[in-house]
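Note that one protein chain of the assembly has been removed; the remaining protein chains are unaltered in position.
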Amino acid sequence: MTSIMNGFLISGAALVSAAVMAIATPAMAQDATFVLAARDVGAPTYNIIKATRLNGATTLLFDRLVIQDVDQSFHGQLATSWDSTPDGMSWTFKLRRGVKFHNGENFDATTIVWWLPKFKGTENAFMTEAIERVDVIDSHTVKLVMKSPDPNMLFNLASVFMGVPAPKAYDELGDKFGVAGAVGSGPFKLESFTVGQQTILVRNDDYAWASDLSKNQGPAKIKRLTMREIAEDSTAFLELKTGGVDMLLNVPTDFLPRLKAEKDMQVVTLPGIEVFYMPMNTTVEPFTDIKVRAAAAHAINQKEIMANLFGGLGAVANNFLIDSLLESKVDPKFNIGYDPDKARKLLDEAGWSVGAGGIRAKAGKPLQVKLWTQNGTEFKRVTEVVQAQLRAVGITADITVFDASTINAQYRKKTEHQLAVRVYSWANADILDWFFAGTRLGYPNVSMWNDPKAEELNHKAMKLSRTWDERVANFKSYHEYILSQYAFAPIYQPVQNFAYSNKRLAVPEKIRGARVQSQSILDIEVRK
Amino acid sequence: MFSFAIRRLLLLIPVFLVVSMIIFMIIHLVPGDPIDNIVQIGSSPEQIAQLSAKYGLDRPLLTQYAIWFRRLLAGDLGDAIILRQPVTSLIAQNLPHSLALGGLALIFSTMVGIGAGALAAIFRESALDRAVMTLILAGSTVPSFWLGLLMILIFAVQLGWFPVSGARSWQALVLPVMTVGLGGVALVARVTRVAMIDIARKDFVLMLHAKGLSRARIQLAHVLRHALVPVVTILSLRIGWILGGAVTIEFVFARPGLGSLLITSLNQRDYPVVQGCLLMLAIAVMLGTLLGDLVQAAMDPRVRDSVA
Partner (left out) sequence: MRLSGPWRKVLRSPRGGSAALGLAIVVFCAVFAPWIAPYAYDIQNLPGANRAPSIAHWLGTDEFGRDLLSRIIHGARTSLTVGVASISASVLGGMALGAAAGYFGGAFDRAVTAIVDLTWSFPEILIALILIAIIGPGLQSTMIAISIGYLAQFTRLTRAQIMALKGETYVEATINLGAGSFHVMFRHLLPNALPPVIVAGMLATGDAIILEATLGFFGLGAQPPTPSWGAMMSSGTAQIFIAPWTIIFPGVAIAATVIAINLFGDAVIDALDIRGRLRES
């Protein structure tokens, strides 16, 4: 009988040891592990053409035609030079020679001819909508003939969403592209991708077409790069502190002082390109009433949130765009700020009178609304504070936290969501079109806003602007109108902080581009 | 013995049918259209029609179940909605981690639990007995995630002996295994202690004393051996813990595994994955019960002869 027990234990141990062996992987020099921003956790795919949400590893897999630097200038990557006619009706791009995709395919004019029409019918179609057709001038020169001038063309081409995938691989893999494989021409190839967990990248040894934003013009210095997704801020911080990972692509403000105090850690701050805001569903009671929307918007104490939840870093948001954009400089009377007295007055005017416990009611119905947000320490915190601030003016909000990868699907269902706390990351005014166009109800237009005058202003800004200045003016008008209708409440503009271990990594002094992307990662070296 | 095993195995079949039926019903129990629970929101009508046909959603429930079950036997658990991989490959990726964690934790619980329980039983009613059992009680009343966090703080952060999270080295297993293992120690210790005290009262033990064997020899060689029967029974019935009870710990330590897969897919409303995970767990639990029964039968002839 004892032998049976022994046998049981021994075979059990053998089974388990075998399983353990299969898992243990020794770490090697030239390998690095980065942690993606908590906001990037759960991005479901690297399908560069169809995805509406891409994480920070995307630019490592796919190159873009051009890259934008912090000073707004554009630098060629897959394109070496470009030119447009004065009327903006055609663009000519000279393409870089010698570029090969990870699967050996060549990059040339035919790639562009294949690529641009692929956006039709996808959510990202608006980026190439103004293009009528692509003419091949020679094997490495293309001419984009436009339907209408698009002063934003270069910005779109420089966006993460316009990385170029390998045509044959894209067509072959179909729906599985971006999950089972993601073939581009970037400095890294995809080894494996586990949604919500990690992406393992291996160096593309043939890489020789970096932009001039990178000092290193050859293959990356890092041989194997693991991009991990960690939703809990404290876990990510602990991993960095104990050497489990080498860099955090976004550091939650809670841990900044600690990291700054550590001798081996380096913290770098980049200007922010994000905005926290609260869209309001304009099609569901009580937010069909503009007074109630305005009251909710003015109930939010942006300064308090910035000072206490984010350590006073960053800036308050008083409208929808980041401060560095010209289109954010609207007429001050449109900016939305904290004004609880005004909020209370508006609610009184709207017929919601204060009842027991400070909660307002109208015709027996209490002012109780839903407040949605996604998983993640910062989201949950901001949402709980917003809940308390709404309560202070008499609105009760019930919080529901959704998983990051399904919350957008929930909005798409359009089932009476009311308020939400969201963040977007974009450095261009066309984000107004993305989130408020009448053609995108549910998600991204969480406000479910469909206003004829807004659509007119939108059309003018997106399609009828011929020059950059015209575009700025048109978008400002569109922006002001959206603000006047209280389709959302602005909250906060974070800065970007990333931190890395000085002992393990050598990182270039100046980060080129708006975020830490391939152009900078090419220059990062693992110290021996 | 053989016929007993066959009998027990056959009994599993109706149980498995019932369980699979319940798991199958999940997408129909969740509020909303079942098709929404299989397909990505915003899919084209062709894709929806295709999946509808594949799962037979327009047919009567029983037919749907038959289709699903037949697929199941062929090893096709469908495709994950969000992750777009076959459910079977997702499970294959995660299962080894759970097995490692759970298996080692089980061994840990067993050894520490039997040790503690035996110690308490041998010195029963003494201060040592009370101290051990109180310590065990305290350990089992602490929520496992709290224990996990404390472990991380002390051993990973302050002392730096082990990694904080992930599953990239064998060292990353130590803290999670201890956390899960300590949770199971109480049960094993209690059962061991009670069983040993019970058996020590029996006549055959008295006879061993009369024969002149030393107390230590009696306790360890004879009493403990017989006490193992209820312990093994309890353990094998707790095999469900191997695969799923470590869910919280997988989450706290950011480890991949069947538990995290289940929680993530539950949060994401990815029901094909949920169903796949539940099925795996059900199978593991049933196999565990079977194993426990077989072991018990092997050790105790009386069980063999009783009607299964």
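Order of writing sets the chain letters: A and B. Residues in each chain are counted from 1.
Quick note on the criterion: a residue touches a chain if its C-beta (ideal position, glycine included) is under 8 Å from a C-beta of that chain, and two chains touch if they have at least 3 such contacts.
Quantities reported herein were computed from a predicted structural model and do not represent experimental measurements.
The chain not shown here is touched by just one of B:84, B:238 or B:255, and that residue is B:238. Contact with the omitted chain, checked across A:141, A:211 or A:387, is made by A:387.
The residue from B:101, B:254, B:282 or B:295 that touches the chain not shown here is B:282.
Checked against the hidden chain, the listed residues B:6, B:53, B:138 or B:206 yield one contact partner: B:138.
Touching the missing chain, out of B:153, B:207 or B:220, is residue B:153. Think of the hidden chain as still there; on chain B it touches residues 11, 14-15, 18-19, 26, 29-30, 137-138, 141-146, 149, 153, 194, 237-241, 244-245, 247-248, 251, 262-263, 266-267, 269, 274, 278, 281-282, 285-286, 288-289. Taking the complete complex into account, residues 232-234, 252, 254-255, 258, 304-305, 307-309, 375, 377, 380-381, 384-385, 387-388, 391, 398-401 of chain A touch the chain not shown.
Please note the rule applied: only the chains that are shown with their structure count from here on.
Centres computed as Cα averages put chain A at a distance of 39 Å from chain B. By the touch rule above, chain B contacts chain A in their complex via residues 40-42, 82-85, 93, 96-97, 99-100, 103-104, 106-107, 110, 152, 156-157, 160, 163-170, 173, 225, 228, 232, 254, 256, 264, 267-269, 295, 298-299. For chain A in complex with chain B, the touching residues are 1-2, 4-5, 8-9, 12-13, 15-16, 19-20, 22-27, 44-45, 175-176, 179-180, 194-197, 228, 230, 232, 235, 238-239, 241-242, 244, 375, 402-403, 405-406, 409, 412-413.
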